[in-house]
Structures are given as C-alpha cells and as structure tokens.
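Left out: one protein chain. Kept in place: all the others.
Take a look at subunit A:
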Amino acid sequence: MTLGSFLDMGGYAFYVWTSYGITTAVLLFNLLAPIVQRKQLLRQLALKQKRPQ
C-alpha cells in the first residue's frame, strides 16, 4: 500500500480523516484543559499563601 492510497481511504478521505481529526481534538481538549487550569490555580494559590506572611 502506498502513502497516497492510504491517505485517499478509497475515496472516503474527507469522511474518515474528519472523523479522526475531530475525535483527536475533543480527546486532547478534555485531557489538557484540566491540566492547564490546575497549573493556573496552583500559581494563584501559591501567590495568595505568600502574601500575608
């Protein structure tokens, strides 16, 4: 199988690759969003803790 025929997906390239693309985007978002938010929250809390002392 050549790379071209793999990417072409027997003519269904648009449907197959859009499906896989959207799936990747949603799964990555749900994984990374809480990590980013947690880092922000920890930074805020650390600042608050330092201030009164």
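In this text, a residue touches a chain if its C-beta (ideal position, glycine included) is under 8 Å from a C-beta of that chain, and two chains touch if they have at least 3 such contacts; residues count from 1.
Everything that follows uses one rule, which is that contacts and distances are computed from a predicted model.
Asker: Quick one: find the hidden chain's UniProt protein name among "Formate dehydrogenase subunit gamma", "Heme exporter protein C", "ABC transporter substrate-binding protein" or "Phosphate transport system permease protein".
Answerer: The chain we cannot see is, by its UniProt record, "Heme exporter protein C".
Asker: Could you list which residues of subunit A touch the chain missing from the display?
Answerer: Contacting residues on subunit A, toward the hidden partner: 1, 6, 9-12, 15-16, 18-20, 22-23, 26-27, 29-31, 34-35, 37-38, 41-42, 45-46, 49-50.
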